[in-house]
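One protein chain is absent from this view; the other protein chains keep their places.
Chain naming follows the written order as A, B, C and D, and within any one chain the residues start at number 1.
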Amino acid sequence: MNEISITQILFVSTALFFIGMYGLFTRRNMITMLMAIELILNSVNINFVAFNKYLYPDKLDGVFFAIFVITIAAAEAALAIAIIINLYRSHQSIDVEDANELKY
Amino acid sequence: MNMGIDFLILMKQEWAVIAILFILLFIKVGSKDRTNENILNLVNVLLLLNLIGGFFGYKDGMLFNEMFKTNHLIVMEKNILSLGTYIIALQSSSWLKNNKHVLEFYLLLLSTLLGMFFMISAGNLLMFFLGLELSSIPLAALSNFDLEKRKSSEAAFKFIISSAFSSGLLLLGISLIYGTTGSLNFSAISEHLHGGPLQIFAFILLISGFAFKISAVPFHLWTADVYEGSPVTVTSYFSVISKGSVLFVFLTVLYTVFKPYGVTWNNILFVLSVLTMIIGNLFAIRQNNLKRFLAFSSVAQIGFILIGITGATQAGSASVVYFVLIYSFSNLGAFGVISLVSALTGKENIEDYKAFYKTNPMLSWVLAVSLFSLAGIPPTAGFFGKFFLLMAGAGHGNYILVTIAALNMVVSLYYYLNIVKAIFMDSNENPIKKLMIPASPKLALIICSTGIVLTGVIGYVYDYIYSMSIGF
Amino acid sequence: MSHYSYIVFIPLFPLFSFLILGLFGRKYIKIYSGTIGVVSLLISALLSVYTAYQYFFIFGKANGVFQHIIAVKYVWLQFSPGVSIDMGILLDPISVMMIVIVSFISLMVHIFSLGYMRGEERFATYYAFLSLFTFSMLGLVLSSNIFQIYMFWELVGISSFLLIGYFFESPSAVAASKKAFIVTRFADLGFLIGILILAFYSRTLDFGSLIEKFTSVQSPEFIQITSATFLGVSMLTWGLVLVFIGGAGKSAMFPLHIWLPDAMEGPTPVSALIHAATMVVAGVFLVARLFPVFSIDLTALQIVAWVGSFSALFAAVIACTQTDIKRVLAFSTISQIGFMMFSLGVSKYGGENGLGFTGSMFHLFTHAFFKSLLFLGAGAVIHFAHSNEIKDLGGLRKLMPVTHICFLIACLAISGIPPFSGFFSKEDILLAAFHSNKLIYGIALLTSALTAFYMFRLYYSIFWNKKISIHETPHGEATVSMKLPLIILSACTVLAGFAPISSWVTSDGAPLKSHLDISFSALPVLMGATGIFLATYLYKTQNSRPQTIASVLGSLYRGTYKKFYIDEVYLFITKKIIFNGIGRPAAWIDKNIVDGFMNLLANTTAKISALIKGIQSGKVQNYTLYFFGGIVGLALLFIYVFK
Amino acid sequence: MNLSLLIIFPLVTGIAVLFCKGLKQVRTVSLTGATAQFILSLVLLVEYWKERSAGNRSQFLFDRNYTWFEPLHIHYHIGVDGISIAMILLTAFVVIAGVLVSWAQETLNKEFFFLLLFLGASAYGFFVSLDLFTLFFFLELAVIPKFLLIGIWGSGKKEYSAMKLALMLMAGSALVFVGLLGLYFNTNLNGAHSFDLVEISQMHIGTAAQNLFFPFAFVGFGIFAALFPFHTWVPDGHSSAPTAASMFLAGISMKLGGYGCLRVATYLMPDAAHHYSPVIILLSTVAIIYGAFATMMQKDLKYINAYSSISHCGFVLLGIGMLTQTSINGAVLQMVSHGLMTALFFAAIGMIYSRTHTRVTEQLGGLLKVLPFISTVFVIAGLCSLGLPGFSGFVAEVTVFMGSWQNPDRWYRLATILACASIVVTAVYILRATGKAIMGPITEKHFNNLTDATWNERTAAGVLIIGIVAIGVAPFWIYHLITPGTDYIIQHLGKPVTLK
Partner (left out) sequence: MNASVIIFYILSAFILASALLAVVSGKIFRSAIFLLFTLIGTAALFFWMGVEFIAAVQIIIYVGGIVVLIIFSIFLTQKSGDEMPKPLRNRSLFSVLALIFGFTFTYRLIYEYGFVQTAHKSFNVKVSEIGAQMLSTKEHGFVLPFEVVSILLLASMIGCIVIAMKIKSPERTDIQ
């Protein structure tokens, strides 16, 4: 085969998505959880760009969506880190298992 | 496209909120000698103006290449949100009176409101997504607003992580929808729906994003923790405004965009609503913290609202909007009392409310009436709201669902009455002392009680909402 | 409203008296309550006598036959077209006779009570209840509608309950009143169902049309009711037997007799009125009222005859061993009502064949006088000696001369000794039995002898036998108000036998000739004399012969003394079977199973709630896992299951 | 006349009470309001007679119809026929008696009287409603006041009882709700649906739909009317409630259920009523017998009356289930009669309890000597309960029996006989209770110091007794009152069963 089909690109993005999810599910450090989320958002960006390029190249919807997702990811990450730091101040720990006062 | 005066009128509510945002920003940047009192009064006045303004100059139309659309119903929905925000602002004054970050609080709050407005008016998935994010990311900051409380930061963390995760899944869904339909515009999407498995999967992911925001089971787990940890005002904002706005969008999206998937989403909502009612109720039964309790109760309420949505008729959409209005009054009534008590005494547990009636009869009645309304007891508006929701569901033939819902109402009555019992019947050695109610929370409570009593009995409100609701 | 409508005042006067005394008696007019009662009854009695006179001599007869006259009739409660409870007044020979008896005896009792009940705290209440009873009884006998009779039936039951329980502070009185009411209520259940059956087929509740429909063999109603069967017995029989059960309950026929002896806990004048002369004969009256229908249905009639005759003998045997004077009288009442009952049972309809009917009514008439006399006499004795146990009494003939004579007259009357009234009525009954069923006749003869025996046993034990020391009572033998009724009643007892009942009260309304036949009456009189003689031998003086006989009879005597353990059987059924066997399990099931199920629902909900709290673990990663699980679940469900 | 007044009067009084100062004012205002609504109900009766005798043959009189929720065709439609008037009269009697009995209510008296009057208003609303939505609205409206009345002012395990009552009644109304919705969506009024009782009765609902939704409506209302096996709220609820609330509960609230069973379930779904009639009869017969036997074992006077209410309300459902005009007449009569009688009973028990501080029969005794008036009231209530002629209970019960017997089916007959048999059991438990508590020797010394009824208690009892006797002595007026109503029901039921 001479061309990379979109399905293959989607394989990468899907795999990346679930790797990110794995990180989110298992990582006990809050910051690494945040990283995992970045992976997830990244994979979605690949999707948008790939769809735009391979399927609907006449408009730039996918590309723009990706740009906005990146922006939002940044905003989200910034706020999340602020919250984590605040949490660290009170808990002296960024282990997510320690943040379980609220339950049941 | 004529971008002249339409541009101003169609987006009037957004402009208003942006204007308030900038006024506050200027105050923040510009003046040094300001007291919280003045700021709070100013904000209340501004919000009231915003609310009143919303009732003038109705116009249907679209802007920015379908990215922004508006019609009578959307204006009404925004008005409901403005009203709720106004009430919350009134209620929060006793909590914010001594807070250093009053301006920031309102900046964040109003930017989420703006996000909701854009989300409701979204005519395209990008705008919807941005609106959703704008309405949720600052909320995380807001829920951390009790800066000194561990629970508050924990809540904020949980919220931002869950919400980011849900955004990720939602984005996956959006990307797949984009991939399978080739467009982000609602009108175009609805033409390209063909019902393949991937598209349904994408659709389910999209629904899960909504379900997360409205906390339908099993996407609700963040709700209780975040509600409990956040400051009461923010909790009420979460439970009423945030939920309400997403419900409005959900309704529009399902009724217009995903109309071809009518059967599918009807079934999905069936499952979700049964789960939501049952799980919400089962958890609500055993709560002791009032905020947490109200979190679960609001989860259960969502189950009922979903039934209204399954109605898939004009009556269905009207009943949902109507119920959100009523739900705002009822929940804000309850939260109003709770936030007052919490701000003045720091007590938030049901046990603390034992013999509350002996010391604070008026507050007790307001709380009780709000709870009755949440439980759907006549003559409060909640009765009418629930009746019409379930009626809409029954209109679609979902009698099983309606029966389950009706029986769940009984369970829900149990826990609402439990609080009423604590307030009126139990004895307490150390009851909450007699509270002096400041003026603006009092006003808020009066608005809520009046709303609870009158919204239902006066049939015109429903007729009005019905007249501009969307059909199926 | 016809010109007989004044008759409504006969029951209404006692009703007014009841209302006035009941509402205001206790507080305001206590001292006048006796007077009010007596006066209202006096008016009633006079009206009754006037009515009787009018009926029997002026307007009652047409073509030589006494008519059924509906004096008054209002629809009271409509069930369906044609079927309604009417409030009416039916005049016919038996009802006219009954109103005379009831109002007269009641008047006597009212007067007697003036002395007997003097000084009671609830004097007014007592008179109120007496008036209530009189009203109900008069209503009962005048009823023109079977449901009307049922209503008054219940009312007399309740007034009986109230009067038996008059001394409410004594637990035994309370128990007796409950027993009386419940046993008769149980019997009334039969009555009610009987009414339902009869009414269903006849489509009427009115006596006149009911009897008319069920006595004409061609009527569709008759064909319907006789062709419909249940357990092989026609519905007519079922209906009549069930109605008879009601009558048997009220008339204390075996095996529903158990309440009557206990009912003696009430004040003695009440016993005289209710449990001797009037209410207890309601059963007889009921059968007589429906007699034309009964006479069609031989099965039902046979049952009436056998229950009556068995009760007569059974009660007489028990009466011989009882030591409480009122209980002896109670059993004697059962026995005498048994006479009336079987007399109806052996009778046929019309003409000479209806002699049993006439005899029964005649006996009812005479019995009312002598039995109430006996009771009032016993009342005087109790009032005097403060005891109703035979062992505490004796030799009172000197101390209570008037009572003694009156009691003796009554004893002779009940024993069937000519020329006292009992003789004439028993004569008719025995003759009817003789012509119809020899076995019943034999039983009746035996019972007559036993009757004479136990009555004179009682008589001797009270007035002869041993001498007892009596605490001096301030009022002497009795007050005038007590003696007067005794004397009047004695006179009636002597004279009642000469009343031309047989020409007035017959099964078909046509007069009957008198049947006095010396050759036939010799045997019964002889039997009676034997009984008297035996009693004289055993009880006139204090001796050990009764003990000897008792010990010879051994367990038979004890069994008889214990009333053949019927009470114990009932007690077993009620306590062990109904209370422990049905009531307790029902209450238990309700508390534990039905309610338990509801509580279980609630508890299960709470349990599940506690069980699933782990979902809300407080760990955000778990939340996200559930989130993802939810999506996968929904996806699987809607992509693969509900496509 | 305007029937809304019946709702407005008590409501306005209730709200006025909240603004009163001091027990004295509260009482005066409440009594005035209660008297006003009492008079109003009597005026209604008179007006009704006038209309009828003027030849007005229409099914519902005085009807008013206002649109409430236009898009859903929900109207505020009110009107009365004889049956409703009978129930309204019952309510009026019980309300005034309830207010009088609570005269000495000290704690939170404003709220107490407010809730009482509110409850009265909701009962009126229920009985005059001709729109199912309005009807349901008022049905649910009555639940919470009961909860509060029991929970705040009750005795014993009041919170448990209050909760149980509220939940079970809500479960009942939940079922009713489903039934009503099912009915609504199976109506077709030029393409739209209708909640209007009159309109629904004039159209034919599909038999399948009837059979599906009848059980919901009937069981739902049945829970209110203590349908076996959903009666368990009755004993606890009644016994924990304060006197007036017990009176309301048994006197009015349970009648909401019976009325609903008749007016909504049976009237609007006649085919299904025929279809389910054996089940109804089975359940109600079980309730009658089983309730009676369970009563026999009770020791607490309130429990006795509560259980007997189960038995007595069984007659209501039996009458409805038998589907003959006579039996339905009987059911209505039984509702009225039981309402008055049981209210009287509870009033008497309340008076006894407030003096002796016990309701256990074994601890009582000889009250007739020290409390003659109250004891007499108790006995009268008891006698009415056991169906003594001259009191309303007799009239109602025999009408039910006569009506039931008109059904020639063997099993129906058996049910009737069993129901008849219950009157014996009734006699047993009533007399046992009377014998223990009222008669017999005085058990406690301090009973000797008790004082008899006060004027308000006397008036309350008097009012109820007048009601009982008015029906018991002269039932024809109430028969004429309700028959036109039942005529319509029977016509609509088709297949009229009368004597062959």
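Simple rule for what comes next: a residue touches a chain if its C-beta (ideal position, glycine included) is under 8 Å from a C-beta of that chain, and two chains touch if they have at least 3 such contacts.
Worth saying up front: this structure is predicted, and the values here are computed from it rather than measured.
For the chain excluded from display, the touched partners among the shown chains of the whole complex are A, B, C. Per the touch definition above, the residue from B:19, B:49 or B:147 contacting the chain not shown is B:147.
Along chain B, the points of touch with the absent chain fall at residues 1, 3, 18, 21, 63-65, 67-68, 101, 104, 107-108, 111-112, 114-115, 118, 126-127, 130-131, 133-134, 137-138, 140-142, 144-145, 147-151, 156, 176, 179-180, 196-198, 201, 346.
Within the complete assembly, residues 1-12, 14-23, 25-29, 31-32, 34-36, 38-39, 42, 45-46, 49-50, 52-60, 63-64, 66-68, 70-79, 81-86, 88-90, 94-95, 97, 101 of chain A touch the chain that is not shown. Residues 621-622, 625, 628-629, 632, 635, 639 are the ones on chain C that touch the missing chain.
Everything that follows uses one rule, which is that only the chains that are shown with their structure count from here on.
In whole angstrom, the spacing between the mean C-alpha positions of chain B and chain D is 42. If you average the CA atoms of chain A and of chain B, the two centres end up 27 Å from each other. Those residues of chain C in touch with two or more other chains are numbered 602, 613, 616, 618, 620, 624, 628.
Chain A has residues 21, 24, 33, 99-104 in contact with two or more other chains. Listed by label, the pairs of touching chains are A-B, A-C, B-C, B-D, C-D.
Chain A contributes residues 21, 24-26, 33, 96-97, 99-104 to its touches with chain C in the complex. Chain D meets chain C in the complex at residues 164, 167-168, 228-229, 231-232, 235, 290, 293-294, 296-298, 307, 324-326, 329, 366, 368-369, 372, 383, 386-390, 394-395, 398-399, 401-403, 405-406, 408, 416-417, 420-421, 423-424, 427-428, 431-432, 435, 438-442, 474-476, 479, 483, 498-499. Within the complex formed with chain D, the residues of chain B that make contact are 314-315, 318, 372, 377-379, 383, 387-388, 390-391, 394-395, 397, 399, 402-403, 406-407, 409-410, 413-414, 417-418, 420-421, 424-426, 459, 462-463, 466-467.
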